[in-house]
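The block underneath contains the structure these notes are about, expressed in structure tokens.
This part shows subunit A:
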Amino acid sequence: MGKWFFWEVAIAAVIIAISEWKRLQEQPGKDRIVFLALLLAGAVLSFLNLPDTPGPTSVMAYVFKPLRPLVEP
Partner candidate 1 sequence: MVRYRMRGSAKTEPQPEPVPLSAELARNEQWIRSVCSSCSDVVYRPFKIGGRTSALLIFVDGLADDRGIEDFVIAPLMREDALEAIGLQEMLRQKVEASDASELETLDECVVRLMDGYPILLCEGELNALALGLAKWEMRAVEEPAGESAVRGPREGFTETLRINTSQIRRIIRSPKLKMDSVRIGGYTRTHVVVAYIQGVADAAIVEEVKSRLSRIQADGILESVYIEEFIEDNPYSPFPQLLDTERPDVVCASLLEGRVAILTEGSPFALVAPITFSSLMQAAEDYYQRYIFSTFIRWLRYFFLMISLLLPSLYVAVLTFHQEMVPSSLLFSMASSREDVPFPALVEAILMEVSFEALREAGLRLPKQIGSAVSIVGALVVGESAVQAGLVSAPMVIVVALTGIASCMIPRYVASNSIRMLRFPMIFLAGTLGLLGIMMGIIALVLHLSSLRSIGLPYMASLATPRVGEWKDVLIRAPWWSMTKRPRLTGTFDQRRLAPGQKPSKNRG
Partner candidate 2 sequence: MSNNDKMTGVQLACVMYSTVLGTGFITLPTTSYQYARNGLWLTMFPGILTALISMGCAVKLSRMYPGLSPVAYIKRILGRIPGFLVGLLLFLFCLQAAGVTVRQYGDFVTGSFMNRTPLTFVIASIALLAGIAVRCGAGVIARSAALLTPIFVLPLLLLVLLYPHLEFRYLFPPLERGIVPVLKGSLTPQAWMSEVYLISFFLPRLASGVKIGRWAVASIAAIVASMFYVNLFSILLLGPDTGSKLVTILIAFRYINVADFFENMEAFLLAMWVVGNFVKLAVFYYAASMSCSELFRLRDYRLIVFPVGILILIFSIWDLPSFAIVAEQNLLVAPFWVPTMMAVLPGLLVIAASIQWRRRSLQSRPNG
């Protein structure tokens, strides 16, 4: 995955931005900011080595650790 994924996401983000450009012009400022922020978040996250970066799975595993004995066979 690695670098390739970043480029895939980046290209997708650019395509999305271009295709939505017209619609973007009609929207109020807040909508535009949210739109760009989401795209940027995607691009930044995709730069990491995602599968091995601690993230939501680790967080939830930590949060629900006390309940684990219930389900361990």
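Definition applied: contacts are C-beta pairs under 8 Å (C-beta built on N, C-alpha and C of every residue); 3 or more make two chains touch, one makes a residue touch a chain; residues count from 1.
Per the selection procedure, all candidates are chains of the complex that A comes from, given by their letters.
Small disclaimer: the values here were computed from a predicted structure and weren't measured.
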{"item": "Options 1 or 2 - which one, within this complex, touches subunit A", "value": "2"}
{"item": "Interface residues, subunit A side, partner candidate 2 - complex", "value": "1, 5, 8-9, 12-13, 16, 20, 23-24, 27-28, 30-31, 34-35, 38-39, 41-42, 45-46, 50-58, 60-61, 63-64, 67-68, 70-73"}
